[in-house]
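Please read the structure below before turning to the comments.
Omission of a single protein chain aside, the complex is shown with its protein chains in their original locations.
By letter and in written order, the chains are A, B and C; residue numbering begins at 1 in each of them.
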Amino acid sequence: MVFIAAALLLLLLSGLCALFLNNRPAVAAALCATACIASCLAALFPVFAVFFSGREMSFDLLWPAAGGLRLFLVLDRLSAFFLVPVLLLSALAALYGWGYLRRERNSESCGRQWFFFNMLVASMLAVFLAADGLIFLLCWEMMALSSFFLVVSRDEEESVRRAGFIYLAASHCGTAALFVMFAFLSAAGISGGFWNSAAFPGPDVGVLRVLLLSLGIFGFGMKAGFMPFHFWLPRAHPAAPSHVSALMSGIMIKAGIYGILRMFSVAGVTDAWCGAALIIAGICSGILAMLSALNRRDTKSVLAYSSIENIGIICMGTGLAVYAASCGGTLVCLLALSGALLHLFNHAFFKGLLFMAAGAAGKSCGSRDPDALGGCAKALPVTSSSFFLGAAAASGVPLLNGFPGKFLIYLAAFCGLQLKGSGLLLPSTAVIVGLSLSGCLSLACFTGLSGIIFLGKPRSCAGRPEEYSALMGAAMISAAAVCLFLTFAAPLLSFSLCGAVSAVFASTDTASASGLADRLAPLSCASAWVFVLIAAALAAGRLLLRRRKVSFGETWNCAYAAADARMQYTSASFFYPLSRTFTFFNVRKSPAAVSKTTFFPGEYEGYSSRRIGVFRTLLSGIAAKLEFSLSCLRWLQQGRLHIYIMYIMTALLALLLWKVR
Amino acid sequence: MNNLYPLFNLIIALTAAPLMSGVINRVKAFFAGRKGPPLLQLYFDIGKLLRKGAVYSRTTGVFFRLAPPAGLVFILTALLFIPCGAYPAVLFFPGDMVLVVYLLGAQRFCMLLAALDTGSSFEGMGASRDAHFSVFSEAVLFLCLAAMSVASGSVSLNGMLFTAGGRIWQVSPPVLLVVVFVLYIVLLVENYRVPFDDPNTHLELTMIHEAMALDHGGPDIAMFEYAAALKFWILASLPAGLLFPYGMKPDFFGNSALFLGVIALTAALTGALESCAARLRLVKVPQMLTAAAALSVVALIFLAK
Amino acid sequence: MAILLFLAPFAAGLAAFVIKNDRLRRRLLFTVACAHAAFALYLCLFPPGGEDYRWLWFGFDALSRYFTAVFSLLFLCASFYAVIYLKGEKSRPCEKEEDLLFHNAPEAAFTGCLLVFLACMSLLALSRHFGLIWIAMEATTLVSAPLIYFHRQRSSLEATWKYLLICSVGIALALFGNLFLAVSASGQGPGMEISIDSLLGPGVRLDPLWLKAGFIFVLVGYGTKMGLAPMHTWLPDAHSEAPSVASALLSGALLNCAFLAILRFYQLCLANGLGSFCRELFLIFGILSMAVAAVFIIGQSDYKRLLAYSSVEHMGILCFAVAVGTAYGSMLQAANHSFLKGALFICAGNILAGFRSKRIADVRGIAHIMPWAGVLWFTGILAICGMPPFGAFLSEWIILKAAFSAGNLLLPVVYLFLLGVIFIGMTGTGIRMTFGVPSIPEGGKSFLSLFPALILLLLSLFLGIYMPAALEGAVSGAAALLGGEG
Partner (left out) sequence: MVDGILMLLVLLNLFSLGSTRISASIRVVAYQGAAIGLVPLFLPGKITGGILAAIVLVTLLVKAVILPWFLRYAQKRVNVRREEKPFVGASTSILFGVAALGTAFFISSRLPIPFAVVSPFIVPVALSVSLTGFFIIISRAEALSQVVGYLILENGIYLFGIALLLEQPLLVELGMLLDVFVGIFVMGITVFHISREFEHTDTSRLSGLADWLPEVRRNE
């Protein structure tokens, strides 16, 4: 635990120094990046110790702040399981950020950005350790605050400011719900256990328990970003610089899932409705998020929607686990939750990799709109190969780490089908359909996106783009390496997976760890087998062509030799069939019609984009009504002194007549 | 000796797969009153193509060369988990049907990216339509697998088709026939057969499968064709596995001949369908697949009760 | 000897009226402020000798020590800013004054009023006799009227007129309350002095009916001075027109003193078993003030009025805290609010000097053009809305915990909902003003005038992070007087 305290201290100190080194950005960046990497690696030692051995570490100190602040940090198996991706990805993001911000235009805000970056990493580290209600809320708000300042770092654009405001407002509403839950728990006095679990109302106290559980799901869901609470995510993540959005998508939204799991470990699992709610939310997130991700003008907003989809998958797994636990299917519960946790673990890395690659491509080619890029693969080998790797993982290609997590959830669903009469039929079928639909949609989306950005002819890339900075390349390569390693290391994780699951549902025993391991083992050897075979096939192909004549020509275009870049398929056309089929979801925003004044219509440039219509109309309706009622209420302060004195008189008389008897 | 049989089955699958396209073409020729191409036409094509050189477009990159071999490898790995009638699959573990489906998905991932790499609008059109259909077909396939796993009580492909054997029909035969019908529809979608795509059209705008291979040449197109044939074999072995007459308990050669016969029967049925029916409009395909999905959900519910 | 807290600033105030030389007067203002703050802090943290200090009608118990320390610290920072502000005002051409009373330069009157204002507030904290409290409160009103009317514009005149009339009516009602208290005490025999010590003495039984009526009058009367809805109407006008020094003191210190006056009466009611009656009234006014503040903060177009409504909201929170039984949380929130509101008003003053407009729409990109002002302004807004690591987060957490143990579940939900709405309104404005492309070509980069705001923010940060034993003793001592548990 000493290492972790040292890491936290180092992060805070380096952040503060960066604040004062604002006018020398290079020094500030170097200092903060190395401090962040060092502290992450330092904190990894105790985390790995707990990760593999499973014994807990705790640190308890009553800090004399107003009203008594109990610094109670516990590193148990669930926190350790979450902290491994947190620390690894933070180190990678710091390395990436070092290169990313080096040639940043407005260097005067660079020191400030590094201060908030280190604060974000420190508060995320602390959130997963906090075991007392108040310190948890403190770190939770600090995490939201520092990520807000990073989202608003490029504040000259109006959309970035608006995204920052919506993000801060949404995370504050979520935290307000958590305030109520934790205040209720700590009002029952300081008792042992995580978030003083003894105070959580049992299943007998019906209404209160339902209220607290729903408040918890609302609060943590607002941070996790699954469907009903996702509106801030597709705005905030693209606005942030790439290394920050990698961190936010990779880890921060996982804090929401961590909160939900911790709540279930505190509250015990006896409510099937919670599981059903999570499954429904997961399915909606999975499918609707990918539908609105199809035709986006900004690569990073596609990745943000894909994060919502992956959070949806994790929610399906957790929901199925909770539902199964509440009606007795322990094997299904173990498999589903370990599938969700494994997918969460893997998603942190391949989503981080995707954001870093998208950021690098954006920086090299100048724009992030897929239709403006194209053909960068040959010019940017590192970026394009890491993007392909990430895209393959995101679409669930078996030989990468996107697949094991989904595989376990599928397996749990199939086992759920076998349990006759346990009411698991409907949720399992729903999970299977949800997973497969969102899986295919993400396959279509990522093939389209990576194809249009990196393959084919360059559409508008002025000159040959080249790799933006070596540091970013290093960060991307190491992230890709971790992704590849995780496909084969899935069975190694099974022991700690089981530990994390037993931390949430006390019922599962660690004996089933071996059962989990031998379910994941065939996957790893299948992946190894596929890699070997691909290498062999490539070698055979190369051997075949060695003696033959290999020539280069123009792509076949039905005898039209002068095909140029504009004739290629753009993202709008690639996703046109899909979005036509799901039209009832998407409100088509078509630009203004072309004015027909001249005989030959002039230059016309327009784009059509699709929005999920249902939420936007709902919210704008409420906002309009609220605005109208507020303006009526503002009549109270209309400036006339007499009315003000009348308020005092009426208040006085009302109280006298009502109260004095 | 008999634990080597799955290996022999694998070899039979590898050799007999291209035969099926020959069967389909012969049946179509018979319906059209023509003599039709020889049964072994695909073998000759593949052999000829493997001996050729290759012409690569300047816009394509590394990925264009990587895609065909990778696609073929994915299909070969998927083949390992398919049982052949009365004999088990080479490899099986709980949840291998999910791996098979996602291996097919991975092969589609490579084909789509290869198509987009060429930068031609025809290949882009093919890729976009294939991505569009795959969203529905995979969901339907998963539902059928769910129905089969509920009926057979096992969570592995080998368990469903091989160990369950005849017992799978005891639950409720008519519902299982529905599942077989839906599996056949999935076969038609995944292999781009008539109602969903016309294999022997030569108007690039209407193609889906061939459009994605327009720019491949020499060994690449050979691997592409061979992978398509193997995919037909895999998806045909699912309904064939269900329809296989388990009661007869023949020896090894009898079993493989019988299994080969059932798959040839499916191929003949596809050929007949191709000569009688016409292509569906692209908009109608999702509706057809949603209907298939509905059928499989109904089957699942009936089987689970 | 604590009476010095009143006499020193009073004498200095009178002297300031007469001193002609500006530099000497400013130095006098600053030195008196420092002495007052040092002495008050010393008395608060290390109470000398006897627990409480008695002489004639003056006394210094835990409650008054705590409030004096808070408002004298705020006065110190405000006076530091006032010195710089007045130097700046001097350079700007201001028209000569030829009216009946204010014939000497407005600055002398302004400084004099500031010092007398401090004296009256100290008098209010010192006094034990309810009549004396009333006189001190009336004096603060009359003295702060010229503070508001410093800029000699039409709108500030209108604001002063409204302030004067509403507050005088309010204080008249408070006088009625005092007389009702005297009647309820006369049951103990004639000539019973209405001072806290005699009325809290052993075996004193006050007539509950008259005490209730008296409390209602006092609550409405001093509530007007405290800015509780629906009597808050003067507050936004006065604060948007007064110079930021005056509004910092008005909202940071004066509202707290009005709250102190009400709490004195509440002490009496507690002693006579009317605790639940008073808490119910506090609850009504608390929730009403927060609701009214929320309505007006959402679409606000003037940032000084925004801060005024935030003061109304925080006074509502103080009453809500006492209503749910945590006097400790209420005391802590009062201190946090004064420091943060003082800092915000000083930032608002600098922003007004730079951007020359009070409308939110005209102010954009403070962070780029006036970096220190932008940072302090946005951090202040976040801190006042209860963001950690500042003190308001902890005090609102204590209040929420107490709201839960007060029984019914509706209270905390309404409390949090209103806080959430106000958070969204304030941060929306804060973001629009702080970020974006600056709307003025260049702004003052001077850090000196923002130094007091930084000090006040650090004070609130200190309250949020670490609470030394002495300070803990002072706050819980004040809370104990109000029957609030720790």
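Rule of thumb we're sticking to: a residue touches a chain if its C-beta (ideal position, glycine included) is under 8 Å from a C-beta of that chain, and two chains touch if they have at least 3 such contacts.
If you're wondering where the values come from, they're calculated on a predicted model, not measured in any experiment.
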- Indicate each shown chain that the hidden chain touches within the full complex. A, C
- Query: Taking the entire complex into account, which one of C:64, C:122 or C:240 touches the absent chain?
  - Reply: C:240
- Of the listed residues C:67, C:134, C:266 or C:355, which contacts the missing chain in the full complex? C:134
- Message: For the chain not shown, which residue from A:42, A:538 or A:656 touches it across the whole complex?
- Response: A:656
- Message: Tell me which of A:55, A:546 or A:642 is the one touching the absent chain.
- Response: A:642
- Query: Hey, which of C:3, C:19, C:179 or C:200 is the one touching the hidden chain?
  - Reply: C:179
- Identify the residues of chain A touching the omitted chain, counting contacts across the whole complex. 631, 634-642, 645-646, 649, 653, 656-657, 660-661
- chain C positions in touch with the non-displayed chain are 99-101, 129, 131-132, 134-135, 138-139, 141-142, 145, 149, 154-155, 157-162, 164-165, 168-169, 172, 175-176, 179, 182-184, 186-187, 190-191, 193-194, 207, 209-210, 213, 236-237, 240-241, 296, 300, 305
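Everything that follows uses one rule, which is that only the chains that are shown with their structure count from here on.
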- Query: At what distance in angstrom does the C-alpha mean of chain B lie from that of chain A?
  - Reply: 36
- Task: Would you give the residues of chain C that are in contact with at least 2 other chains, written as numbers and ranges?
- Result: none
- Note on the structure: Residue ranges of chain B touching at least 2 other chains are none
- Message: Using the touch definition from the top, list the residues of chain A that touch chain B in their complex.
- Response: 375, 377-378, 388, 392, 395-399, 403, 406-407, 410-411, 413-415, 417-418, 420, 425, 428-429, 432-433, 435-437, 439-441, 443-444, 447-448, 450-452, 455-457, 519, 522-523, 526, 529-530, 533-534, 537-538, 540-541, 544-545, 548-558, 563, 565, 567-569, 573-578, 580-581
- So, in the complex, the side of chain A touching chain C is made of residues 63-67, 69, 134, 137-138, 141-142, 145, 152, 155-156, 158, 161, 164-165, 168-169, 172-173, 176, 179-180, 183-184, 186-187, 208, 211, 627, 630-631, 633-634, 636-637, 639, 641, 644-645, 647-648, 650-652, 655-656, 659-660
- Message: Quick check on the complex: what are the chain C residues that touch chain A?
- Response: 161-162, 165-166, 169-170, 173, 209, 212-213, 216-217, 219-220, 224, 230-231, 233-234, 236-237, 277, 281, 292, 295-296, 298-299, 328-329, 332, 367, 382, 387-389, 391, 393-395, 397-398, 400-401, 403-405, 409, 412-413, 416-417, 419-420, 423-424, 427-428, 431-432, 435-437, 463-469, 472, 475
